[in-house]
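Every protein chain but one is kept in place in this view of the complex.
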Amino acid sequence: MKAIVFSEDGEIASQMVNYLKGKAEVIASTLTEEKEKCIRAGAEKLYLLSGIAEPENISEAISEIKNATGADYIFIGSTANGRDIAGILSAKEDMKPISEITSFEINDGKATVTRFLYGGKAVSTEETSATLYVYAPGISESARAESDTPTETIQLKEPSVKPESEEPKTSGGVDLEKAKIIVSVGRGLGSKEGLGIAEELAKKVNGEIAGSRPVCLDYHWLSEDRQVGLSGKKVKPKVYIALGISGQIQHIAGIRGAKTVIAINKDKSAPIFEECDYGIVGDLFQIVPKLISAL
Amino acid sequence: MQLFSALLIAGLAISAASFIYTLYSIFWNAVKIPEKPYRIKASIGRRAYITIRNVLLQGKLFKERSGGIMHALMFWGFIAFGAYSATFFARGIDPSFQLIPPGEIKNVIFLTVDVFALVVLIDVFYAFLRRWVIKIPRYQGYNGFEAAFILFLIATLMITYYALGILRIDGVSRNIPGAIMESIPSSYTPVTVFFAGLFPKATGPLSVDLYWTLYTIHALDFLIFLVYIPRSKHLHLVAAPLNVILSKDRQPAQLSTIDFDHETRFGATDIRDFSWKDYLDFYSCTECGRCTFNCPAYLTGKTLSPRDIIWDLREVVLAEGPELRSKGMDHKDQILKPVIGDTISETDLWSCTTCMACVEQCPVMIDHVDKIVNMRRSLVLNQGKAPKGTLETYNNMEMYGSPWVADPSTRGDWAKDLGVNILSESGNDDFEILYWVGCVSSYDRRNQEIAKSVVKILQKAGIKFAILGSEEKCTGDPAKRTGNEYLAENLARVNIDTLNKHKVHRVITGCPHCFNSLKNDYSEMGFKAEVIHHTEFINQLISSGKISIAATQNDKEEKFTYHDSCYLGRYNKIYEPPREIIGHVSDNYEEMSMNKSKGLCCGAGGGRLWMDETVGTKISHKRIGMASDINASTVVTACPYCMIMLDDARRVTGLEDKMKLSDISEFVASRLTD
Partner (left out) sequence: MQYIDGGSVGYNIAVLIKVIPDLEQIKAASGTGQIQIEKVPLRLDILSEHAIEAAVQLKEKYGGKVTGFIFGNNESIPLMKKAYAMGVDEGLVITGYKENNPTLTASVISEKLKSLQFDIIVLGNQSADTYTGLLPGMIASKINARLIGNVLSIEIEGKEVKARKSLEKKIEVVKAQMPVVISVTQETNQPRLPPVMQIMAAGRKTIQSEEYKGQTPSYTLTKSRVAPKSERKKQIFEKPEDGIQAVVRVIKEEAR
């Protein structure tokens, strides 16, 4: 089996190479400017797409690679543009698609994938004859091989959708949805000054800081894009540390995807203790410093 | 003297014409412009009662004592003085006319006049002090000129009365035709006699000239007063008594219904979308500011001011009314401008907690809240505009029958292990009383403790009860009070069908918002059942001996206070039962600085629970501060909304360790004895 992986984010492309190595002969592709992130991923070959890149001409280039290499599978990293590319490719190349896979196994030419459905409420295991897969970033580490991969550059055609300009994202680069560890704070913090201790913990565990609705929207201790919950971000970190969060329904809805939830709260009857894996009853201002030093 | 009679007749005619014409144009507005109906029943007994209480006895004014006494004395003084004025003009026109035949009755009437004129004079001085020396905050910035002018007219009227009286005592007017009070013995005018003693006796022709000068001033003063009344805030002299007599025969918070099949303009967008009674409300306002200075939003730094809402609407009516009258009703669409936006800001409309403190305080029975909700209706029903949080609650109420996202099938889960008859599962209609749990106590874990406590109490008292479980839906209150009458009505219909299906005759509920909906809103839609709030019910259980409670060991160190829920207190006048219950356990009880009918809202009503509160201090923080001021160690409430707000305030303001918060049901359930 031969698979092409593509992502306009070299890091994700590299993750995919790593994930598929051993399962398939992997041909990587990404944009020229992402070359460095992918060159040592250990793919058979690395195609670099050069020029103004839009989903439309990227998908054409991937078609070219497919023709050139005779690959039977394509994996696209799930990003805003990635999903568009996958859609176009699926229609153009008449390949059956599967979205947002979180695992991929192949036995005797039969692929088995898992993916989340229904807002993270279900994990679906499916046997499929699909040939186009959209890969959910973060299920594998990026690869690190000894030597550079041989590269070939493909000049992208002029797209009919023309980029005019770019704006930076105002969110300040917070990517809660992809954070591995989140330290989240609630009203129990008492005041904005209390944030210091939470930030210290976040720094220690290399996590992102987030907050409940009142903290972000009512008190503005944190910016709005750090709000976790039904009306905010739905997060799926490996560890979610809830400090002084009582655990209202809306908040819980945002952390269903978290693997492990740790809660620290003074109030023994706080609902968060029904929705956590590990809970510590007590004053967070006493517990968190101890936690930081123990780490 | 015929010249004087003629001048007096002419003056009176001109003033009366002006008075009547101004009133006509004002009442033309009220009759012709508004298109919304105002339902009213005769209820003569009740109307007679409130007229005596709130007009003649000035009942509602005494909610603020000093201002109330001042106004009441002025009012009574004016009525008494009416006898003098009437006689003054009657004899001025026809010197031989006897309005009141001489005798003891007449003497007593004029004794009252003589005394009250002094009272009024002192009152005027006090009013002056209040506004310009003491500087009572609620007056500041409001129509100082009008007030000064009116006080000047009143003072002049009283001073000329005494001056004329002194001349009478001195015998100056004895032989002047049309002079009044000549037959009253001086012993019946002690105040005038006292003043006369302060001045040298007036004699000679100059004193007659002085008489006529004072006479003219007095007459002119009165005539100017007549012209001025309907053009100023003193229009309330005419409008307010009418407003009281014609006030709602239902609970003032009760909102008008909407006929969705026929109406096409919902709520109040411009001045045509009010009722004639709303106009009477506008005309009755004197900008006294009692409403605003009891408004939780205003008191915590928001820009909402119920006084300004009423006064601004009045200004629009008085500006657009004459234009409509001159151009004709066909030009309605061009002349009438939306009142929401430039006149009244959307922010202000959404700041209202519908707590009814303004309505409760208003001496002339203006309904501020229903105007605010009607304007909210305009935004929500015509334009689909509401704060983001509110729009979310609408979606949730539609999808889940709860303002929150919550799986309806889990509504009764909290009761699963408590041996409760959950009707959605059991289908067993054999129960005496239905316990209506409400969304907050069904889904919010902290508030589930309230539900569990109620269950414990009911079971202890051996009452056969049931809950609806997943068949219960939000009563619609958060939708109704934010103006989404359409959604509220749909939810009400579904709930009424459910209640009727289970043949419910008695309902108890722990949520004052549900309570008010079930009791007042639903009954208007045909739901006939006895609806009781758990505070009353539990209190009855205690007084009838079905359950008993005793103080715990810790109670000796506790200091209690009770926070009034608006929907229980001002809406439904339930103030005493919770206090009586606490009284069974402890004497160490103190009221917070605003309590009972003046109780400060927690900030959650009117759908505010689901909106952001970013301007000023949080209402809940102010309230918890009041509990902290009296060093209360346990605040008792009787409303899940209050529980959410105050619990949050308690945590955020660092009072978590010092102050406990308990629903009255929890208070009782944890102190039950065998």
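So that you can tell them apart, the chains are marked A and B in the order they are listed, and the count of residues begins at 1 in each.
One rule holds in what follows: a contact is a pair of C-beta atoms (placed from the backbone, for glycine too) under 8 Å apart; a residue touches a chain by one contact, two chains touch by 3 or more.
Note that the coordinates shown come from a computational prediction; the quantities given were computed from them, not determined experimentally.
Checked against the full complex, the one of A:D108, A:E146 or A:E164 touching the unshown chain is A:E164.
Within the whole complex, the absent chain has one touching residue among B:S66, B:T257 or B:S409, and that is B:S409. Considering the whole complex, the residue from B:L381, B:A529, B:C601 or B:V668 that touches the absent chain is B:L381.
Looking at chain A, the residues touching the absent chain are 9, 54-56, 59, 78-81, 83-92, 96-100, 112, 115-130, 134, 160-169, 173, 175, 180-181, 205-206, 238-239, 241, 253, 259-262, 264, 268, 273-282, 286-287, 290-291, 294-295. Counting over the whole complex, chain B has residues 260, 264, 266, 380-386, 388, 391, 394, 399-400, 405-409, 486 touching the chain that is not drawn.
The definition used in the following text is that only the chains that are shown with their structure count from here on.
A separation of 56 Å divides the Cα centre of chain A from that of chain B. For chain A in complex with chain B, the residues that touch the partner chain are 187-188, 190-191, 214, 217-220, 230-231, 246-250, 253, 266-267, 269-271, 274.
Residue ranges on chain B touching chain A, taken from their complex, read 392, 404-406, 443-446, 449, 612-614, 648, 651-652, 654, 656.
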